[in-house]
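Before I ask anything, here is the structure I am working with.
For this depiction, one protein chain was excluded, whereas all remaining protein chains were kept in their positions.
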Amino acid sequence: MSGSDLLLISIFLPLLATLLIPMFDKWQNIREAVTLTAAVLLLVTVVSIFAKFTAGETIETSSFEVLPGLPLAFDVEPLGMLFALVASVLWIVNSLYSIGYMRSHDEPRQTPFYMCFAVALSSTMGIAFASNLFTLFLFYEILTLSTYPLVAHKADEKAINGGRIYLIMLLGTSMLLLLPAIIITAVIAGTLDFAPGGILAGKVDDTVLALLLALYAFGIGKAAVMPVHFWLPAAMVAPTPVSALLHAVAVVKAGVFTVIKVVVYVFGIENLTKTGASDWLVFVAAFSLITASIVALTRDNLKARLAYSTVSQLAYVVLGAALASSAAIVGSGLQIVMHAAGKITLFFCAGAIMVATHKTEISEMVGIGRRMPITMGAFLIGSLSIIGLPPLGGVWSKWWLGVGAIDAGHEWIVAVLMISSLLSAAYLLPIVAWGFLMSPPESKPGDRVEVTEAPLACVVSICITAGLCVMLFFGANWVESKLATMDFGIQSGATALIEGERHGR
Amino acid sequence: MQILETIVGHYNQWITVFLMVSGLYIVIARGNMVKKLVGLSIFQTSVYLLYLSPGKILGGTAPIIDPNYTVYSNPLPHVLILTAIVVGVGTLALGLALVVRINEEFGTIEEDELFGKDDDI
Partner (left out) sequence: MMTQLPALQVVIPLLASLFCAFMKRGTVAWALSLVASWAVLVVSILILQQVLESGPISYAMGGWEPPFGIEYYVDKLNAFVLLLVSGVGAIIMPFAKRSVGTEIHSTRQPYFYTMYLLCLCGLLGIAITGDAFNIFVFLEVSSLATYAMVAMGKDKRALLAAFQYLIIGTIGATFYVIGTGLLYTVTGSLNLVDIAGQLDSVNNTRALVTSLAFLTVGISLKLALFPLHVWLPNAYAYAPSFATVFLAATATKVAIYLLIRFFFSVFGAGLVFQSLPVSEILLILSVVAMFGASIVAIFQEDIKRMLAYSSVAQIGYITLGIALANSNGLSGGIVHIFNHAIMKAAFFLALGAVFYRIGSVHIDHLAGIGRRMPITMMGFVIAGMSIVGVPGTVGFISKWYLAAGAFENGQWWLVFAIMISSLLAVIYVGRVVEVAWFRDPSGATLEARDPPPAMLLPILIFCAASIYFGIDTTLTAGIASQAAELLLGGLR
């Protein structure tokens, strides 16, 4: 099969699953089998795209003009490839987890749940492989709409309100800021195709450039840059598998992924460095990074704390994009992968705790480690990866961001990164510490606590993602080398840099 | 003097405008639905005059070709207005039919009373 066919399959395969799932409404097992099969087939497709891609083949579909200058087209570039790989691997794990979670929670309306999930995955693939801003925007909006029913899934007052905030904020920012930005870009640049070196370079003056960047940075609400982050904590009313895959991986990553794409291929990093149009965003991202961590400290609800942690971690990616040096962009790309693995583990654990013990508040989780040792062990691994300690994947993204900051002449950012790591240690580690070191309040000291883990499907998924965090520490080199092939459109390139760093290590 | 001439010279236009405005005024100001329809008819009638007066040529005769006459009136406006009269009659008939039905259903054709009964409208 040719590369372009594979690209289209990766987008239409989940959609096909969406059509098949309601047909097996009455037969749960077949319905779940459809989801799992689709997930496996999607991974196979994405991996074969990857194989062709590493073999140096250019993979692109022919473009279809919706309107003159508005083509629908897909191609593969390193960052998108990486994003697609992450999302498709984690979809399998997450589907497994969903089955365990949804069944033991006895959730209603599971058929629409799996349908929406499949649509969300399809649009994630669309975002990853979009070769121009319009295509990206199309799937960006479909992702918002398909995840809205998932957020409001519980259909009680709280869920409906959460859904409202989610929909209004995401659609609102994208229509009010992002779409005008795209229209302005189209009129000024005459094209929306992603191009190395940017399409706006040399076409507008610095003020307009900075303003346009602001429209993009806040218009891409999924990136959750403060103050457009409110939707993310609101989305935590969703069932945990949704929070795990969508609000730690697909949706938020789609946001920061779009930010990087826009910075690299629309503005062009050389253009930004020269004009300094993105300097203000460095401050905003740094502010977001620290503030969200502090807010996370004050949250007692585990999922809310994780949500603010996500806001903070996303700011790393935006920070990398704003620094606009090739090392920082590599750091951002790495952070997308590393944070995905780490955060999905944490969310899986939160869900497992909820399924097994019906506890949602951190203060209730004292001694939980004794009841659920595997889960809390995985939680520790995920936490350490988020904090950025070796031997876990999270360390590399922070390393590269630090290097990128120094390259860009913002040395103070290194301090910000360190403070943030300390803060994340402060809001994550106590949960583990209390969980393991203290005994549950309901049992007397010295008693043997009975082990009550979540359903097997959940535990297996947790182990897989935790394992992934460890593997990524060793596999990071490989990811870096892939990212380094990104065409930034500047001579120095990241390849040489990475080679140099590797020798130094 | 000139002003007077303009006014007198265009007396047909003045009548048209007077009928037009008074018809429209009745439609807006009266609450009784039949009166509204009367106003509407007056309004429409004014338009007939608007069309017909420029069609008449002073000294002209009916547009039947005859060697004794050289000046004819324009027949087209008359034809048009015949159509317009038919339309006007149709509208009036439908309007009155509606008023009858409204009277049957609501027991009144005064708008004030109807509004009092239904806040929705």
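In order of appearance the chains are A and B, and numbering begins at 1 in each one.
Quick note on the criterion: a contact is a pair of C-beta atoms (placed from the backbone, for glycine too) under 8 Å apart; a residue touches a chain by one contact, two chains touch by 3 or more.
All of these numbers come straight from a predicted model, not from anything done at the bench.
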{"item": "Contacting the left-out chain in the complete assembly, out of B:Ile7, B:Ala62 or B:Leu94", "value": "B:Leu94"}
{"item": "Option from A:Trp91, A:Phe117 or A:Phe137 whose C-beta touches the chain left out", "value": "A:Phe137"}
{"item": "Full-complex contact with the absent chain, from A:Met1, A:Leu19, A:Ala33 or A:Met175", "value": "A:Met175"}
{"item": "Chain A residues that touch the omitted chain in the full complex", "value": "64, 66-67, 70, 72, 109, 134, 137-138, 141-142, 145, 149, 152, 155, 159-160, 163-164, 167-168, 171-172, 175-176, 179-180, 183-184, 186-187"}
{"item": "Residues of chain B (touch criterion as defined above) contacting the omitted chain", "value": "20, 24, 27, 33, 36, 40, 43-44, 47, 50-51, 54, 76-77, 80, 83-84, 87, 90-91, 94-95, 98-99, 101-102, 105-106, 114, 118, 120-121"}
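Following the convention adopted for this analysis, only the chains that are shown with their structure count from here on.
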{"item": "Cα-centroid distance, chain A relative to chain B, in whole angstrom", "value": "70"}
